[in-house]
Structures are given as C-alpha cells and as structure tokens.
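Every protein chain of the complex appears in place save one, which is left out.
Moving on, here comes chain A:
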Amino acid sequence: MRFRAKILDVACLNHFTRVINTIAKLAKTCTLRLTPGKLYFILTDKVANGGVSMWCELSQGNFFDEFQMEGVAAEHNEIYLELMPENLSRALKTAQNAKTVKIKLTNKHCPCLTVAVELPSLASSSRIVTHDIPVAVIPRRLWNDFKEPSVPDFDVSIYLPVLKTMKSVVERMKNLSNSIVIEANLNGEMNLKIETDLVSVTTHFKDLGNPPWVLDGDSQNSTQDRDPETMAEARVDIKKLQQLLAGQQVNPTKALCNIVSKRIVHFILLHEDVYLQYFIPALA
C-alpha cells in the first residue's frame, strides 16, 4: 500500500485547504478513501455521529500535480483510512505560502499520513515542516460500510437560499432552540421555524426554485402528483445544520436539499469540483 501526492500550485493548495476546513467542521473523525482518480471523505450514519452522514468527493487532478497510489491489492486498488480531519486542517493552515506540499502514507510509530511542507526561507535551503498525522488503515472486509449513499425517495427537492443568509438566520435561532424545522414545497418556498415556550420564529424564503430531477421508476410520479403548496417538513438538530452552514466558506455553485417528510433532510452542495452530500436525520 503506497500513497504519495504533491501540490505545487498555490491556488490549488488554498482550495484544498478550504475543502479540508469544511470537512473538519462536519466531522471529528471520518474515513478517507483514496482511488487513482478521486479522494472521498466519508462519514457513515452511526449513532455516535447523531445519525448524520456525509459523502464528499473530489477529483484528485484538480488539486494535485502528482498523485500516485497503490491500493491493498491489484483488483482492489483503493485505500481506506480513518483520520481526524482537524489534524489535516491544522497542518495545512500554516502552509498557505508554501513552495510545495507533499502528502504521503508512512509508517512511523504507527501508520501516518505525513504532510511535508516546504516553505520559502531567507537561507539557502528551504524550511521544511513535517506533520505526522496518525491514521488507522481500514481493512477490506469493512469497505462495504462506506458505500455511496443513494438519493432518498424525497417528497420535496428545493434549491437552498444564499448560504450566508441562511447561516446567519440559523446562528441566531441556535441561541433560542435546540431543534429547527425545515419545510419546503414545490413552489420554491422554504421556511425555517423554531418554537419554544416563550417565542416562535419563522424565516420565509421565496422564489428559490425546485431542481428538475429525472428519476427512473415510480417515485417521480408521486412527486409530480404532489400539490405544489404542500410543505414537506422535518425537525432536525439545529447544531448539525449550523455546522454544515458554518463550514461553507465560499458560496457553492449549486446547493439544494431534499426533504423526506419527518424522516431525513439530504443536502447536496456542489462547489466547482467538489461534490458534498450531507444527511441530517429528523428528530424523533
């Protein structure tokens, strides 16, 4: 099992760092899946995570100037590692003006992802900072736990409002309540509601637009028969929603959510070359 990658371009490095920062805000520990063409950051819906799950996919060619990997075996040319994205975020934080950043899989006191940053210096030789991030290698027999989630059979799909606005609304609401109701209809309307003993607050968004899904099977028929005014709603943990929004440092190219009434809210965020899916289950 081998992995070596190198980033030479400053813009790519900044972009990669932003992606890692977003992931670090969403998960304390997650799985990194490496394939010859893509990197995936995966969080499965275990009870420990509060039932949220995440799937983030990046094309390595958009970030790395060099990328070589050898998986566990020829037929299974992939590597699955468990790590704390916060460590990766910290390692990249002070590397923003680096000449090169190399990431490789090493075996020091334990399996590590070593990030070696070459920094400019006034002396003849560059300054090198290495960060050894401990990882756990996930054995092949557990790989099935990390399959790409399928798009759920949703009741309503709607584009999200400007995330910055949504973020500031949710942040204020977080001070008042632990849960928030997200509801939307096929008329491009979305409401965010909180209700406590003392106060209830609702923010209304209009003219958001509904994405045109083309699905096989009967599921699409039920959506087409649906009354456009009827709201599909789910009550979720407000902190999970706030974490998702706080992690978005740049406005995505496409942002939408699919609501399965009273069951789950599925977010899809597409930012240039990064594809992020995030699931927040409804509270009982």
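Points to keep in mind about this one:
Following the convention adopted for this analysis, a residue touches a chain if its C-beta (ideal position, glycine included) is under 8 Å from a C-beta of that chain, and two chains touch if they have at least 3 such contacts; residues count from 1.
The rule is short, and it goes like this: contacts and distances are computed from a predicted model.
Within the choices "Apoptosis-inducing factor 1, mitochondrial", "Small ribosomal subunit protein uS9m", "Auxin-responsive protein" or "Cell cycle checkpoint control protein RAD9A", the name that UniProt assigns to the complex's undisplayed chain is "Cell cycle checkpoint control protein RAD9A".
Considering A:T35, A:T94 or A:T253, the position touching the chain not shown turns out to be A:T94 (whole complex).
Listed residues A:H109, A:R141 or A:H204: the one in touch with the omitted chain is A:H109.
Where chain A meets the missing chain, the touching residues are 87, 90-91, 94, 108-110, 121-125, 127-134.
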